[in-house]
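The structure appears right after this line, and notes come after that.
Of the protein chains in this complex, one is absent; all others appear in place.
Up next is subunit A:
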Amino acid sequence: MSYERPADLARALALRAEGGRVVLAGGTDLLAATRARELRGPVLDVTGVAEMQGVTLSAEGLRLGGAASWTAVARAPLPPACAGLQAAARVVGSTQIQNRGTVAGNLVNASPAADSVPPLLTLDAEVELVSLRGTRRLALGAFLLGPRRTALAADELLVAVHVPAAALAGQGAFEKLGARAHLVISIGMAAARLVVAGGRVVSAALAVGACSPVAQRLGAVEAALVGRPLAELGEALDPAAAAAALSPIDDVRADAGYRRAVAPELLRRALLACAPAPETAL
């Protein structure tokens, strides 16, 4: 059959292993880019697979099913650490795009401007890749190899995204810059997650997207924040160090110089948005 929408993972993996099928989730990348008629081969629609549904919290952490839509992520009751991911979920395209588009599709499509990536990087997310050969887990940073390139094998499906319980601590935030407020691909975006105790930074996770071939964590900038008092948070972030870690390009949306200038400011805003209110009153 040239279109299949299996109800369970075993069937989906068997179809995937036959080879030649185009994996389809929400279709908001695939059909927008390809024009449906030009789809290369028969279709494997994964949106009905039972094992790939839902957004669930457990003692192990957070699990986003591989078929979970952006809307499901935005609406789930999640801890404050996920506020950045949920903010991203609400600004991807439009409500119609969010109702169909999936987080897994966003990851596999591997656009440098994919909005899910910076918040998921700050949450130390891992992807669960499954084939008939078995299951493996990769850190998100190891899964994304370059623009439109991932470590997904031809017989694998991205069955779930996992956030370990330890990364659900603290407060998250997300800042997106586009040419207009809505329905726009990011010029740049930043995500932050901050763990605070006694008025000081215990740990910080920072990531920037659309300013390098793959969105990335800024380890050196994060390390420099540890132990700093919250009151100094704004100044503690070194714009030069942040810009130095990036390798933006010129494209239709903005040039590299502009991106290098705005990325540190997006980071600063995301960071301040993570801090408990009184200390950050400007």
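Here, a residue touches a chain if its C-beta (ideal position, glycine included) is under 8 Å from a C-beta of that chain, and two chains touch if they have at least 3 such contacts; residues count from 1.
By definition in this document, contacts and distances are computed from a predicted model.
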{"item": "Undisplayed chain, where the name is taken from the UniProt record, one of \"Xanthine dehydrogenase YagT iron-sulfur-binding subunit\", \"Aspartyl/glutamyl-tRNA(Asn/Gln) amidotransferase subunit C\", \"Acetyl-coenzyme A carboxylase carboxyl transferase subunit beta\" or \"Ion-translocating oxidoreductase complex subunit C\"", "value": "\"Xanthine dehydrogenase YagT iron-sulfur-binding subunit\""}
{"item": "Listed residues A:Ile97, A:Ala231 or A:Ile249, member touching the removed chain", "value": "A:Ile97"}
{"item": "Residue of A:Asp45, A:Glu156 or A:Glu175 in touch with the missing chain, whole complex considered", "value": "A:Asp45"}
{"item": "Sole contact to the chain not displayed, among A:Gly26, A:Pro119, A:Gly188 or A:Gly209", "value": "A:Gly26"}
{"item": "Touching residues (missing chain, whole complex) on subunit A", "value": "1-3, 5, 24, 26-28, 31-32, 35-37, 39, 42-43, 45, 47, 71, 93-97, 99-100, 181-183"}
